[in-house]
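Everything on this sheet refers to the single structure shown next.
As you look at this complex, bear in mind that one protein chain is not there, while each of the others sits in place.
First chain written, first letter: the chains are A, B and C, and each begins at residue 1.
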Amino acid sequence: MLNRKLRMGMIGGGKDAFIGAIHRFAANMDGLIELCCGALSINPEIAADSGKMLFLPEDRTYTNYEDMIKKESALPEDKRIDFVTIVTPNFAHFAPAMMALEHGFNVVIEKPITFTLDEAKQLQQKVNETGLTLCLTHTYSGYPMVKQARQMVKEGAIGKVRKIWVEYPQGWLSKLSEREGNAQAAWRTDPKKSGKSGCMGDIGTHAAHLAKYITGLNLTHICADLNILVEGRHLDDDGNVLLKYDNGAAGCLMASQVAAGEENALKIRIYGEKGGLEWAQQEPNTLLVKWLDQPTQIFRAGGGYSYLSPFATKNCRTPGGHPEGYLEAFGNIYHNFAQTLSAKLSNSEPTEEMLDFPRVEDGIFGMAFIDKVVESSKSDVKWTKFEI
Amino acid sequence: MLNRKLRMGMIGGGKDAFIGAIHRFAANMDGLIELCCGALSINPEIAADSGKMLFLPEDRTYTNYEDMIKKESALPEDKRIDFVTIVTPNFAHFAPAMMALEHGFNVVIEKPITFTLDEAKQLQQKVNETGLTLCLTHTYSGYPMVKQARQMVKEGAIGKVRKIWVEYPQGWLSKLSEREGNAQAAWRTDPKKSGKSGCMGDIGTHAAHLAKYITGLNLTHICADLNILVEGRHLDDDGNVLLKYDNGAAGCLMASQVAAGEENALKIRIYGEKGGLEWAQQEPNTLLVKWLDQPTQIFRAGGGYSYLSPFATKNCRTPGGHPEGYLEAFGNIYHNFAQTLSAKLSNSEPTEEMLDFPRVEDGIFGMAFIDKVVESSKSDVKWTKFEI
Amino acid sequence: MLNRKLRMGMIGGGKDAFIGAIHRFAANMDGLIELCCGALSINPEIAADSGKMLFLPEDRTYTNYEDMIKKESALPEDKRIDFVTIVTPNFAHFAPAMMALEHGFNVVIEKPITFTLDEAKQLQQKVNETGLTLCLTHTYSGYPMVKQARQMVKEGAIGKVRKIWVEYPQGWLSKLSEREGNAQAAWRTDPKKSGKSGCMGDIGTHAAHLAKYITGLNLTHICADLNILVEGRHLDDDGNVLLKYDNGAAGCLMASQVAAGEENALKIRIYGEKGGLEWAQQEPNTLLVKWLDQPTQIFRAGGGYSYLSPFATKNCRTPGGHPEGYLEAFGNIYHNFAQTLSAKLSNSEPTEEMLDFPRVEDGIFGMAFIDKVVESSKSDVKWTKFEI
Partner (left out) sequence: MLNRKLRMGMIGGGKDAFIGAIHRFAANMDGLIELCCGALSINPEIAADSGKMLFLPEDRTYTNYEDMIKKESALPEDKRIDFVTIVTPNFAHFAPAMMALEHGFNVVIEKPITFTLDEAKQLQQKVNETGLTLCLTHTYSGYPMVKQARQMVKEGAIGKVRKIWVEYPQGWLSKLSEREGNAQAAWRTDPKKSGKSGCMGDIGTHAAHLAKYITGLNLTHICADLNILVEGRHLDDDGNVLLKYDNGAAGCLMASQVAAGEENALKIRIYGEKGGLEWAQQEPNTLLVKWLDQPTQIFRAGGGYSYLSPFATKNCRTPGGHPEGYLEAFGNIYHNFAQTLSAKLSNSEPTEEMLDFPRVEDGIFGMAFIDKVVESSKSDVKWTKFEI
C-alpha cells in the first residue's frame, strides 16, 4: 500500500453547497486523503473564499475545472493530485469527468453519473481504456448493515428472494420551493440541469441501486407511474414503479419528494422463502432479520459482533452502541476507493473488500433506470422491458 | 335506547374457528349483546360441543343456519334474536345473509361480504327494501386513531391529499401450508371457497377499505400486479396496485401473504399539502402526525386527550397509556352497530357516531375492488378504470 | 367445569368511576361471567342510573354493600352470585371484602388490597379459614409477555438474575389536580382515603409486584427516597427505591406521577448472567430478549408461536400481529380466576395455569412494601430490612 495520503482535487462544492461539504467530511474522516486543490465555484469570489475556508493554497484555488485539470496534470508527480471529486449539478458531471480521465486522474463523482445514458457509456469506455478508477457515490450502499444484508442474501440465509419493497419518501419539495429562492430545489427541478426526471433521478436511482446492491437481482420489466403532484413543477416529484426481476421476484419501488413531513426515509424490505430483511436509513445501525418460525432478530452494526459478516464489520469504525451514520457510510465509499487506489498505485491487486464501492457500471444502471421509468410512465402498455 | 341487551345468533364460528371467537370477544366486551343461539358448525358434534362451551341452551344449538333462522323467527319477540353474525368462509356468506334479512333479522357479516359482486348487490337491494341493518366487519376502521386520521383529513388538517401508501404484509402463507393440513390456509387459497382472489380478497380489501375510510377519496383507475409467489398455489398470494384517485392523488397498495416473518403489519401513510399521517396496526394507539415546518407529533389514543377528536375519543375505553388493541377495534364495530340497532329498535334515529361502522356499501366496494384488481392484473393495458 | 357462567356482584364502580368499567370489560370479554347485581354507588341516584345502564334488574341494584351481601346470600343457590368485585377507593376495601368472605362469597379486589397491612393479614386468615378464593387485580401480571418473561427466568434462560430495573412514570399528577376538581386525583392524594403512601401505594406496588412475579426473588433490604414534588400535596407523588434481593441481585424501582408527559409507562428490565429481558407496558405484545453474544430477539405475543411458553400462549386470544392490550391482560386475571372458581365449584382441582392470578399473599406483599418504603424514606439509615 501507498505510504502517504492520497491527494484530492474538488470540482464544485463551494461554501454554500450541500454535497461538497459532505464529500469533504467523508474524505477527511479516515486520514487517508488530503484535499489539495479545488475548482470550487465558477464565481471567483466564492471560489476564493471557499479555498481560504479550506486552507487551500491560493495557487491551487482554481475558478474552473479546465484550469485545474490542466495545471494539476503539469505538477510534479509527488505534488499532483491523484483524483478529482466532482460535485457539480448533474448536467455538469460529464465534461469534467471525461477531461479528468483523459488527463490520467481517477474520478469520484456524485450520482446520477451523467446527464444522459450515452454520456455514461462514454465514461465507461474511457474508464476501460485508461484503467483508471471511477467511484460513484451511491452513499447508501456504504452502510455496514446494508453490506450485512447483501452478504446474507448472497449466502442464502433468507432463501430465494421473492419480494422487494423499497421506498424513499422525502418531504422537502412539498411546496414549490424552486420559485421561493431554494437553490437546491431550483436546479433539481429544472430539466436542463437535472435531466429528464426529478424525483426518480434524484432519489429513485438510490432506491433502485440499493435493491440491486443487496439482492444482486436484475430487473426484467418495470411499470412506472411518475407524477407531478405540486402544481407548476416541471419534473416528476413522485413516483411508484412495479418491478419484475430475473429470478421471478416481484417488487415495488416508491419514491416521493412531496411526502410532507418526511426527512430522508429510504427503507428496504426483502422477503425470501425462509425469512426477511428490513433496513431503514434513518436508523442505519439496525438490520431486522425476520424468520418464519423464530423471533425476529435485531442485528446491530459495530465492531466485535461475531454474528456479523466480516464484510460488514470492516466497514464499522466503532463498537456496537456507538452509532455511526450517513457521513461514515459516505466515508466507507471513500475509504474503499482510497484503499483501491492505494493498492493500484503501489502495483498491488485491490481485494474484493477494497473494490466494494459503486463504479461506472452502477452509473450506467442508474441512467438506464431513469430512461426506462420515464419511458414506461409515458406508455399505455403495462410492462416496459428493462434493458441497458 | 333499548332497556336490554341485544340478542345475537351466530352462524359458523365453531370451537376451532379463528374469526368466530374474535366476534364473540368483540360482542361480549361492552355488555350490550348476549349470544343466545348458534349454528356453529355443520358437523353436529362440533356444533354441540361448541354450544356447550358457550353455555348455549341445547334447544338453541342448531346444526344448520336454515333451521336456526326458521326456529328463531318463530320464537316470541322477547326471546327471539335481534341479529345474526355470519362467520363462515366467503362462499357461504350470501345465502344465510339473504335468508336472515328475509326473515327480518339484522346481519353482521365477515368480509368480503359475498363471493361475487352480484351477490353483494342483491344484499344491498334487500337491505334497502327491508330497512334492516347490515354491518360488515372491516375491523381496522374500528381503531380510534384511524378515526382520528379520518377526522383530520376531513377537517383539512393536512390539506389536499396528494399521496397514499397503504401496505399489508403478512408472512403466514410463505410455505404451501394449504397442503400441510392448515385449515385456514386451505380454504383461503381455494378459489371455490375464497373467490377469485386470495391475498387481495383476504387482506387487500382491508387495505383498500382503510384508505377509503380515512381519505374519503374515490378510485378512478388502478394498475394491478397480482402474483403467485409460492409454487403450486392456486390464488394470488401477493400483489401491488398503483392507484389514481378522483382528486388527482396517486397511491400504491401493497399486500402480501408471503412476506416471511411479518405478522399482520397493515400500515397506511397519507400525505397532503401541509402534512402527513402515519398509522400502523401493530402499534395502533399511536398516530404520527407530520408537518412541513414543525416537529412530528405523536397523537395517542385514550380518553381525556383534549387534542383528539370526540369522534375518536368515543371509541376509546381506557385513558392514554392503557393500550387497547384488535379486539377493542372489533368491539367498536359491534358497539356502534349495537347502538344503531338499539336506537332503531326503540324508534329513535341513530346518530352519526352510532352509524360509524362499515355497511353494505363498503361490501360492494370491496367486491368491486377484487373484480377490478383481477381484471387489471390480467390486462396488458396499464390503467383499468375503476367503477362499481 | 361448571356448565354455566359465573355470577358477579359489583361493589363500587358507578357510572363515573374509572376502574369499575375496566373490571366489567375484563369480566365480560370471555363470556364466562355475568354481572348480576351491584352496589355501584352510595349515591342512590347514581346507583339507580348505573344499574339501568348495565341492564341490572331493579331489585338487584343496591345502594350499599351490606344490603347486597345480605340479600344476595339469601337468594336460592342457582340465582345467588358467586363472587363480589370490590372497586371502591382503598379505604373502603376491607369491610366489604371481609363481609363477603363471611357470607361465603369469593372476592375480586382492586389493589392495594386494604388500607393497612394488618387488615390484609386479617383477610388472609379469613381466606384460609373459609377456603374461598380472593383475587387481587395486579393487572400487569396478566400480560402474556410478562408470563413469558417469568417462565424464561424460571427455566434459567438468562441465568442467575443480577440486576432489576423497574420503572413506572406517569405524568397525570404534575399539577395540583386534587384542588382542581379531579375526583381521581382527590382521593388518591388524600391520606384518609388512599393510605400512608400516594405514588408508591398506587403504582409503586404494581412495579414491585411485577418484579416479584417475573423473578420470584425476595427483597431483603430497601432504601427509599419518597418525594412530594408538587407543592401543597399531602402524599408522595414520586420516589426511587434501591433494592437488594435474597440471591444477591441489586435493583432499582422508580415511580413517579409527576413525570410530565408520560402516560402509564411501566417498564421492567432484568439482567442475568447470560442475557436480559425487557418489557414495556405500552408496547405489551413485545418482549425483548437480549443475549451476550447473539442478536437481541423480539419475542411476540400471539397464539401459534412455537417459541413461546404454553404458559404465555394460553393467555393470548389472537394470533401474532393482532395486538391485545390492557383490557385483555385484565381479562386474563378474570379468566384464570373464573376457571379456578369453576373448577372448585365443580369439585375439581384447579390447575397451576388456572391459579395464575394474584392472590391474598400478593396483597400482603404490597401492603408490606408500602409500609417499608414509607419507613425507609423517613429513616437516616441507608438500608431498611424488608420483612413481612
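Everything that follows uses one rule, which is that a contact is a pair of C-beta atoms (placed from the backbone, for glycine too) under 8 Å apart; a residue touches a chain by one contact, two chains touch by 3 or more.
Just so it is clear, the model here is predicted, and its values are computed rather than measured.
Within the full complex, the residue among C:K15, C:K71, C:K121 or C:R162 touching the omitted chain is C:R162. Among A:R300, A:K344, A:R359 or A:K372, the one in contact with the hidden chain is A:R300. Within the complete assembly, C:G171 is the residue of C:G20, C:P96, C:P144 or C:G171 that touches the hidden chain. Within chain C, the residues in touch with the undisplayed chain are 158, 162-163, 165, 167, 169, 171, 174-175, 223, 225, 227, 229, 238, 240, 242, 248-250, 252, 254, 256, 258-262, 269, 271-276, 290-292, 296, 379-383.
Counting the whole complex, the residues of chain B in touch with the unshown chain are 289, 293-300, 306-307.
On the side of chain A, touch with the chain left out of the figure occurs at residues 3-5, 18, 21-22, 24-25, 28-31, 35, 52, 54-55, 170, 262-265, 281-285, 300, 302, 317-328.
Just so we're on the same page, only the chains that are shown with their structure count from here on.
Ranking all chains by how far their C-alpha centres lie from the centre of chain C, first place goes to A. Chain A and chain C have CA centres that are 55 Å apart.
Contact of a single residue of chain A with at least two other chains is seen at positions 296.
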